[in-house]
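The structure that follows is given in the form of structure tokens.
Apart from one protein chain that is not included, each protein chain of the complex appears where it belongs.
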Amino acid sequence: MKICQVEGTLVATARIGSLQNRRLLVVKERGSNGKQVAVDPVGCKPGDWVIAVGSSAARDAAGSKDYPSDLTIVGIIDYWDDASGQAGANAGANPAPKTSSKAGVKTDANPSRRT
Amino acid sequence: MKICQVEGTLVATARIGSLQNRRLLVVKERGSNGKQVAVDPVGCKPGDWVIAVGSSAARDAAGSKDYPSDLTIVGIIDYWDDASGQAGANAGANPAPKTSSKAGVKTDANPSRRT
Amino acid sequence: MKICQVEGTLVATARIGSLQNRRLLVVKERGSNGKQVAVDPVGCKPGDWVIAVGSSAARDAAGSKDYPSDLTIVGIIDYWDDASGQAGANAGANPAPKTSSKAGVKTDANPSRRT
Amino acid sequence: MKICQVEGTLVATARIGSLQNRRLLVVKERGSNGKQVAVDPVGCKPGDWVIAVGSSAARDAAGSKDYPSDLTIVGIIDYWDDASGQAGANAGANPAPKTSSKAGVKTDANPSRRT
Partner (left out) sequence: MKICQVEGTLVATARIGSLQNRRLLVVKERGSNGKQVAVDPVGCKPGDWVIAVGSSAARDAAGSKDYPSDLTIVGIIDYWDDASGQAGANAGANPAPKTSSKAGVKTDANPSRRT
């Protein structure tokens, strides 16, 4: 699954019927400038770091095998433990996730490099 | 789902039967120079910014589980809210979507960076 | 779907049985140096610009849900209309399709930039 | 399948129900700085080099056709034989796997270039 940050809500009035009125978010993958659109069944807000699943699993994750999604948010990241010691080397290119204000388990600014 | 801009209509006379006479569009992904071909069940015109779904979901989105598409347009983008404040930094490389003249909800030139 | 140019026929004597004796072509994606192998149910010749479908749709396009293809040619490109006006900027890196001699609908050398 | 190194455990309290309470690991693909999230049914620890499967196979590998994973760890790498003689050329960019302390079959530091 990809590690993405939510940028904002996307509005698309003209759409195929099977997309229904699900919430679509613009997300940016960690360490990349490219933006994608993800379905949000979790309830995220801009700035949240999330886990997004692709491939055919994105459809089930959106609630139905027939839902036409190839990227669906499946969770909001609280933090992760990083034992490699190499994360700091590419901190500029790949900023670590900020603590999700939703989950709020951690309050330090850069949970992947804490300790 | 990918954020793409419609470039134009593709004509391919010699094709497999299951492609039928569906409309095929050349699209360019945002922030990339690469072009791809997408099936258009929505009704887009050149210049429109659209959401295109890939993977196996592209088939259902095209109307049938048997349709041989791996990229199908599922909606025309009106605009999106961008709360990150970082969008301006890579505006050169990743131009933000122009307002779709079809949906016409927004009229400012660069909806993703409006404040 | 990807826009590819046919390079030539690939010969692979030792193969799994389910590949059968289908024609395999080496193709190069537009704007890339990487080569891939595609199944050809259309009947292309070297130099043709084609549409190739990937993902699970490649299997149905090859004629059977059980055929082990992840890239199948589904049509030969005649030309496309390009209304963006930006195509010329990256002409060096991404040469536009030459007119397919098979379909022969257009005879100008660079159909994507015709006006 | 991809060759990845386990970075650490990811905590995501707010998640969709179908993710269940499976263990999610942050992994880094060999020769890349990008991080992804993988489901771990094997039982890895940080630093392990693993094989991770993507596409629809990630779902079955996670234990169920309905599990919403697009990247699942399927094995821990002990070592591999490298007969090409070219591995040394890109050792800087693509560090070879360290011996997995779990499997413990090999004890040399760089099994892919042993002779």
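Structural remarks
Residue numbering begins at 1 within each chain, and the chains themselves are lettered A, B, C and D in the order written.
In this text, a contact is a pair of C-beta atoms (placed from the backbone, for glycine too) under 8 Å apart; a residue touches a chain by one contact, two chains touch by 3 or more.
In this text the structure is predicted, and so the values were computed from the model without any measurement.
Remark: the omitted chain is touched by one listed residue; of C:I3, C:V42 or C:A58 this is C:A58.
Counting the whole complex, the residues of chain C in touch with the unshown chain are 5, 7-16, 18-19, 24, 26, 28, 33-38, 46-47, 54-56, 58-59, 66-71.
Although one chain is not displayed, chain D still touches it through residues 1-3, 29-32, 41-43, 51, 53-58, 60-61, 72, 74-84, 87, 90, 93-94, 100, 102-103, 105, 112.
As a convention for this text, only the chains that are shown with their structure count from here on.
Because chain A and chain D carry the same sequence, their contact can be compared by residue number, and under half of the numbers here are used by both. Between chain A and chain B the centroid-to-centroid distance comes to 21 Å (mean Cα coordinates, whole Å).
For chain D, residues touching at least two other chains, in rising order: 56. Taken chain by chain, the contacts run in an open path, each chain touching the next and the two ends left apart.
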